[in-house]
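Attaching a single structure in structure tokens format; questions to follow.
Other chains dropped; remaining ones untouched in position.
Labels run A and B following the written order; every chain starts at residue 1.
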């Protein structure tokens, strides 16, 4: 195992260009050759409360450099495993999808193009939002793929069909996903509080096979029991950072009190990495303008680093 | 059930004038015709550490609009109940009591006048502080009413009788309340840490019948057991936001580590709404200047929306 600091650089986290985890940048999307490819999707015109998720990819990349500092991998003393071992994992950052202000369809199309390029290269797409509407093109990019189940961590159900003509806002993605033939079902975790989808949305979701659990219900069942409700096999993870508690994820557009703790989230993600075949990940709604002390970007980076490491390790 | 977005407006939360929950504003206090009336009490000269609670009513109103966006009510999937159903609840915002800088008695009198106007209209007064001293005129406005019990959520006992001549600061309200013939007793929850009332204050409170429980004691007893210690019947709720943990309520004058989580508070309030006859509510010590990401104002609005909805539902 070689460390960066043995090869000429100490490479402290605050130095260097901010790609995700300081992994190599691949500008030409036709040349992706990696296990995992990171794509930014800085679109936030789908938000209904505070904007700012467009700065999410930059914020997460910046925070992720804290987790890059050169030990030849990420040793976890509780698991006694070195994840992301240098030389054994190939991760690249392919930059951001092109965003066109005032044009939702055009922006979503550009995001879908990025995800398709990653899939075409056989890599795992990890998309940094942007608001939750960017999940729509992510799922659309899988058209023609083998069916997969979606696991969502979120405060909100996001199951609105259409309202005032809006079908691709940040309240619609799970409804859009459920319509796709290549989406076999949904597990929606963390859903809580008023001000989310109306009752009809819940009924619609359940009718379409969704398994909806609040934070308290997850806590009461226990992580193991929740994991058992998730079908083994292909799973797509969509992580809305507001599924986590506002105390650790203040930098988001629509914070909702009573969310997951860090370890509740990590243990769910760890369990999924162990049991399922993760085919794609997006992490959305990080809005650095509303963050402080980098708590939210650090949380996002820490979750992604840990999840990617576990997904690759347990493959 | 009709939704705002079906009648011409999508009415996203960030649009429109900030009354509480975007409910109607009633400027003439002699014409209140409602189940619930919101009154702001932006007085903060009673504080002993950081000021800024005068901005509380504006901050809470602004945050409350997040919870207004037009689903014809607030559906809670855990309870399977739609609270605050449109057309079934009548809530109004009557603006703020007049505050006179440098004049505590005058400001308190104006607050009391507002509460009396609400009570005269037969509505439930919900007062937005301001510092905790605004509880003093709130309780005084009930003079002549049937006796009621007070449940306080707070980090601090606030049971100082008089110190350097001060009797109406934010450390005195519970002592003032306990003196009133129309206050039958107190349950004081969340009380913790040094730097609050001295030992004599605790002894005085207990001698006057107070039931004092720390956060850890509440946690150890369990919510149900705590609820059983509260007498059924008429209850007045006084919620000092610093009863909650600083991680979710940083925007307050005197934060104290080790406070309640959101669900601990909600379950206590939910239980009281079910078992008792809530006759008045104040929520105090929200200081938006010290808030970040709107965590504290969002918490206050979320608690109040949920409490008002439950009080009206369980009537």
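Things to note:
The rule we apply is simple: a residue touches a chain if its C-beta (ideal position, glycine included) is under 8 Å from a C-beta of that chain, and two chains touch if they have at least 3 such contacts.
No experiment lies behind these values; they were computed from the predicted model shown.
This structure file defines a homomeric complex of 6 copies, of which 2 are shown in place.
The rule is short, and it goes like this: only the chains that are shown with their structure count from here on.
Our note on geometry: chain A versus chain B, Cα centroid distance of 37 Å, whole angstroms. Contacts from chain B toward chain A in the complex involve residues 3, 5, 10, 12-14, 66-67, 69, 71-78, 82-84, 245, 247-248, 261-263, 266, 292-295, 298-299, 302, 305-306, 309. Taken together, the chain A residues at the contact with chain B in this complex read 48-50, 157, 163-164, 166, 191-195, 197-199, 202, 212, 214, 216-217, 245-248, 250-251, 254-258, 290-292.
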